[in-house]
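Not every chain is included here, but those present sit where they belong.
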Amino acid sequence: MFVTMQPSCPKSQVAEAIQALRGHGLNPRLIQPGNQNVLGIVEEITAETAAKLSKQLKALPGVEEVCDFSKSWKLVSREFKNEPTTIPLGRVEVGSRDILVTAGPCAVESERGFMDIADKVASLGAGALRGGAFKPRTSPYSFRGLGEDGLAIMARAREKHGLPIITEVLEPEEVDLVAAYADVLQIGARNMQNFALLEKVGDTNRPVLLKRGLMSSLKELLLSAEYILARGNWQVMLCERGIRTFETETRNTLDLSAVPILKQYTHLPVVVDPSHAAGKRELVPSLAKAAVAAGADGILVEVHTSPDSALSDGRQSLTIDGFKSLMLDLKPVARAVGRTIPEAAS
Amino acid sequence: MFVTMQPSCPKSQVAEAIQALRGHGLNPRLIQPGNQNVLGIVEEITAETAAKLSKQLKALPGVEEVCDFSKSWKLVSREFKNEPTTIPLGRVEVGSRDILVTAGPCAVESERGFMDIADKVASLGAGALRGGAFKPRTSPYSFRGLGEDGLAIMARAREKHGLPIITEVLEPEEVDLVAAYADVLQIGARNMQNFALLEKVGDTNRPVLLKRGLMSSLKELLLSAEYILARGNWQVMLCERGIRTFETETRNTLDLSAVPILKQYTHLPVVVDPSHAAGKRELVPSLAKAAVAAGADGILVEVHTSPDSALSDGRQSLTIDGFKSLMLDLKPVARAVGRTIPEAAS
């Protein structure tokens, strides 16, 4: 249940509402989105209690609205905040007319290798760099990334090109370390419901890229974002990256319906990762163009100078030439739907 | 197994190859795609027999190649025929640079209603008309369409507007009747593996629109198309219309990866039906644009003058205004990917 106070109500009225809730053994949390005071009741309450409470609270001075969030009310929702949330990232304002193109290898494998890729994708117009320093791996025996060394390498690439870097964080204990280097904290698909991790990134002031779980409904994705917003961090980008289905031609099935649906429900930006979904580089350009046409605010693509010798996900990485022609093809599609891919100042 | 004869080989050599196969108890069928003679062995044979046969046949005069189609060889495949198959349909050459936009209601409900919708979508630039006269219904008690009356109504709309009509055929016995009225025979998702029906439409000279089953893999879709081609009808359009997944926000999950994958495997045109996949009209424009950006050769959308009183699928039908703005939005996307939506001669 949420209690929304009138914008101008004095603190004493907020306190009174809190007292009323405490009188029922509840422990409301005060959330302050925009310029409003909202009291969130975290405890589960019966429909009966809810009805009684609602009546009592509406009678108090300063109370604007009481709503049962079990329906649809959420910090992430359009009902709560209708204007789109935009996130400034380098030269791109994510969530505005701008389209963010993030490129880079699956994993940072070496300084030379990463710098080489960064040089190329930067010169071809990428708006941000991606790369993995901490890699989640299905098998305990797979390459798990360079760790902090990888972060430092990415940071040097940022210095060189002035491009923000996006990298994954795997566990709560690593959040501070990763946040010290990265511009955007990525929560991977496997961790979409790692609630401790969500709350920890919610406590930082870094934008978060939240990937949809392989098995997760769009409602669950929104509720995971809600975990982050509820801690005070509103800079969350949602990322569609494919779901599991019976089809085996692709690694996962890219669900582009997610774009218009999420846009309908939430004010948060929505980006698409066609590389992980497709699992095959030859499908990436079609899906990237489709994502932009569907209304996505950005795409993440994997690019590698020699994909076939990449330590992970080489099969789905574009070559430099592939990325070049994707950038050429993507611009007219962005224009066709009223969007722009911001170019580097020269 | 397939045995491909040399293009110029005399009939006697074909006969000799057939004799050799019959000597093993097999009953090869002669297929004549393009100007070649190909012997298809329908019986399942063991790997051992295949190896023996292959050796024996390759030694015969006039035999160009012996291949085990269990791998990839199929009439539908790019290996067999690399140049795209194009299907002339009204002013649109499906499979070429042209984009086919097919519009109309889910079901033909009345002459007046259908004519009204046809007038509108024709004037807004639709390239073909769709509508259901025979409707497959999950429940035996639902409205099953007007039958032949519906076909006649559609035919009158064709006369008036010069637009080809596409309509579903449900059972082998109805194929001749539907083919007498319709320009394109549609096989619905539920019938994708109704092999008797596939063979019956394969015996006609009408183009076929073959919809992917709700839980059919792309390979199975291609093999169903193969049933039609194997009967001599090469005018088949494949249609992605959403698959079943765990996600409940959409009626089905539109799998746009299908477009580049099918294009890779087959020379047949590929179209997309975003209406049935989405199940909600507000998602249709995004998905239609995405389909064209992904490389589809056409889209099918449901349009209704008063969707909320439609007898079926009203929730997913665009209004006339919705269709109008979709047409406006679709043109620049088509141009951005080097395609055109052919306009009516004025």
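The letters A and B name the chains in turn, as written, and every chain counts its residues from 1.
The working rule: contacts are C-beta pairs under 8 Å (C-beta built on N, C-alpha and C of every residue); 3 or more make two chains touch, one makes a residue touch a chain.
As the structure is a prediction and not an experimental result, all values here were calculated from the model.
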2 chains shown - copies of the sequence in the complete complex: 4
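The rule is simple: only the chains that are shown with their structure count from here on.
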Between subunit A and subunit B, centroid-to-centroid distance (C-alpha), Å: 38
In the complex with subunit B, residue positions of subunit A that touch it: 215, 217-219, 243, 245-250, 253-257, 259-261, 264, 277-278, 282-283, 285-287, 289-295, 329, 332-333, 335-337
